[in-house]
Each structure stands twice: as structure tokens, then as C-alpha cells.
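To start, the structure under review is shown below, and the notes come after it.
Each chain you see keeps its place in the complex, though not every chain is here.
Every chain is named by a letter (A and B) in the order it is written, and numbering of its residues begins at 1.
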């Protein structure tokens, strides 16, 4: 059974609690529950990690090398400047799907560039919780080599 | 039954015929067939339009106002400079999902910016044919207000 690791970056533990007009009303727990449910349908195992620490995100991504067949990553604000996360993704032998709930590219100009996109397999943004769910589907397909 | 319009821009009629190392091996006809099949599963009607003409893309998007509940758009090279397409999307009362088969943001630097992303509901890139299929799912969900 494929294993997919879902990684969330800084401030995403606050989802659904603050600024719902930007990030939507779902909490991270609800999103993880939805992902668990979808994972069952897809016949895969899903695990979760969230941290506000760039270094912990890098650690988790490195750890995915042996423990998962694919990764779904919402790097939060790190998306726009963390070359350390970028390098961790680039060195990872399993595919990473980048997801964002909001359309980050339509917000402040400093968010118009993702330094991690070039090393991710694909990117899904702007679709709220569906960004995660579609990201999971894509990750599973990538891990199965069907994509 | 919801209707979804799938619009493809310049040179996408060549999909599967040239530069398969960049664009994959599927032809546009095969992609449209896959989308038709997926549309049936989702219980929606899907129609297709492709043109190498920016103006024709604008015409088609305008026409979607009364004829479709959502749009899936791969604008090809127009993604990076066509403000006319951007304005057409911005004035459209139905949601538009931007899709790209390859990870365009990892290619030449002039492709790192999408002028249409800020006015699309969401973006899916890098996932090959799945970019279209997941884009269709998202478009349907958006048209039903479930997203």
C-alpha cells in the first residue's frame, strides 16, 4: 500500500481559525480528516506533519525518502524564499506535489514566485480543500507511475 | 446538467505530435476523449475549443458566459502575455481553472509568470493529462458551489 506524507508549513496550523476570508473555514484537522477519508477510497496510507520550523520541514522531507512513496506539500510562506526546502525536495527520490488553498499568485507581489515549483512534480492552487484532495490523487498516481 | 468548456490555446493542437519530451505523448484528441469519459462519470457535459488565435480564445471565453457553468483553460504561450485573455476571464461570470500539462514555471524564465493566474479560480500544472482531468473535477465542483 502506497504511503503519502502530507506536509504543512508555517502558520497552517491556524487554518480555519484566523483570516478565514483568505484561507477558508476548514481547520487543519478537518482537512486531514478529509484526506484520510479520500486516502481510504484510493487505497493508500496517509500521514501528516505540520511545523512552523523550516528546519523541521526539511527534516520531514528528508525522512520521506524511505517512509513514503509521494509527498503533498503546502509550504506556506516558505514557498517564496526557502531554498533549503527547495534543495530538500530536489534531493528527494519520490515525487512532491505542491498545493495551496488560496490563489497565492493573485496576492501580494512577493508571493508571485514560488522557489519550490521548479523542483516539484506539479502544482495545484486556489481550490481550497480540494487543492489538497486533488493533490493527494495526483501524488498517488505519480507514485504508481500512472502519471 | 452542468456544462464545462475546455479551451486550448496556441500550438496545443500539436500535443503528442511534436516535442513529446516536453509535452508528453498524448494527442489533443486523446486528451479530449479522456475528458469526455471523465465528464460522463461526473455527470456533466463537456465541449471543446482550440485555436492558435488569441482573438478566437477571447471570443470563446466570452461565449462561455451563457453556454457553460465553468471553463478549463490551457492558454499555452498566451499564458505569459495575453492581457486580452486575462480581461476576458476577469469579466466572465463563471469560474475558470487554469491548467498546464508540463511544469511551465520550471522552464524558461519568461514562463515563470502567468498573467492569467490572478483572475482564475485555481491553477493545476505539471501533471500531464491529469492536469486536465483534475481541472475538470475542480471546475465541476466550482460550478456546483461545492468548492
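Rule of thumb we're sticking to: contacts are C-beta pairs under 8 Å (C-beta built on N, C-alpha and C of every residue); 3 or more make two chains touch, one makes a residue touch a chain.
Just so you know, these numbers come straight off a predicted model, no measurement behind them.
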With 2 copies placed, total copies in this complex: 12
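Basically, only the chains that are shown with their structure count from here on.
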Magnitude of the superposing rotation for chain A and chain B (Cα, nearest 5°): 180
Geometric centre distance via CA averages, chain B-chain A, whole Å: 23
Residues of chain A that touch chain B when the two form their complex: 97, 103, 105-106, 112-114, 117-128, 130-131, 134, 137-138, 141-142, 147
